[in-house]
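Below: one structure in structure tokens.
With one protein chain held back, the other chains of the complex are shown just where they sit.
== chain A ==
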Amino acid sequence: MRHDHLIGAKQLSRADIESVLDRAAEFDADPTAFADAHPDALLALCFFEPSTRTKMSFETAIKRLGGDTVDMGTVESSSVKKGESLADTMRVVEGYADGIVLRHPSEGAARLAAEFVDVPVVNAGDGAGQHPSQTLLDLYTIRENAGLDDLTVGVMGDLKYGRTVHSLAGALTNFDARMHFISPESLRLPRNVRFDLHESGAVVKEHTDLDAVLEELDVLYVTRIQRERFPDESEYRAVAGEYRIDAETLADARDDLTVMHPLPRVDEIAPDIDDTDHARYFEQAHSGVPVRMALLDSML
């Protein structure tokens, strides 16, 4: 892969994705063997929103490659609190680091940042927009467990605001994948994602009920339905309950169904699934390190 920045999944070709995943497999085999790959490389972590997995795995990845991080810290402790624009913040940070990992609550933030700096920018989540590095590790997990072709994927939960969903849907158009999107009517895929899927010619179906497609699925990608998307608690509870899975829900699923989740989960996947062969979400989170090592290796 050779890109100056990673802003959204749409910019990734099949060749781009496969080269990152192949390299990630090398790192995965022995993550400690590449400490000479990028000595002295400094990666700026600019997280305007909370993060655990994404931030820690980028930090681990650059350190495994021999580099280090400089961390903006929380918004409360930075000049952003004084009203500094994102463009200015990025131009300042550019002088400190060899690359920038940016998470921001506004859609389009990473694209704007990339316009103002010459060092590579990785979009680590922009509002309800995109989260392409998550998608690369999602694809890594799918490839390890189900393969990336002749694939039937179900994506369930908050499809409207779920940035991991938007990026995953875009990236899967590079593969022979049939996509089923399962959500309440109010949280179905946004217009722009549906537009891109249609333009790509992807095989896509939308459902409000998992039962309609469960038996067909190779992969079920579950996302959290967020409480704050609903006007009141009772409406949230009614909807969220419909999109919660447990071992009983999966009784009719294929034995080799792979269940994934970008995490954190609240209660949309019951703990009784954790010990089944379906559960791959912790493995998925762990692959964040080798995949982000591969991504940084290609960009720095």
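Criterion: a residue touches a chain if its C-beta (ideal position, glycine included) is under 8 Å from a C-beta of that chain, and two chains touch if they have at least 3 such contacts; residues count from 1.
Basically, contacts and distances are computed from a predicted model.
Chosen from "3-ketoacyl-CoA thiolase", "5-methyltetrahydropteroyltriglutamate--homocysteine methyltransferase", "Tripartite tricarboxylate transporter permease" or "Aspartate carbamoyltransferase regulatory chain", the protein name that UniProt gives for the omitted chain reads "Aspartate carbamoyltransferase regulatory chain".
The residue from A:112, A:240 or A:260 that touches the chain not shown here is A:112.
When the omitted chain is restored, the residue from A:23, A:64, A:104 or A:224 that touches it is A:104. Contact with the chain that does not appear here is found for just one residue of A:25, A:42, A:75 or A:128, A:128. Of A:96, A:195 or A:282, it is A:195 that touches the chain left out of the display.
Across A:12, A:41 or A:86, the single residue that touches the chain missing here is A:86. The missing chain lies against chain A, touching residues 8, 83, 85-87, 104-109, 111-112, 115, 126-129, 191-192, 195.
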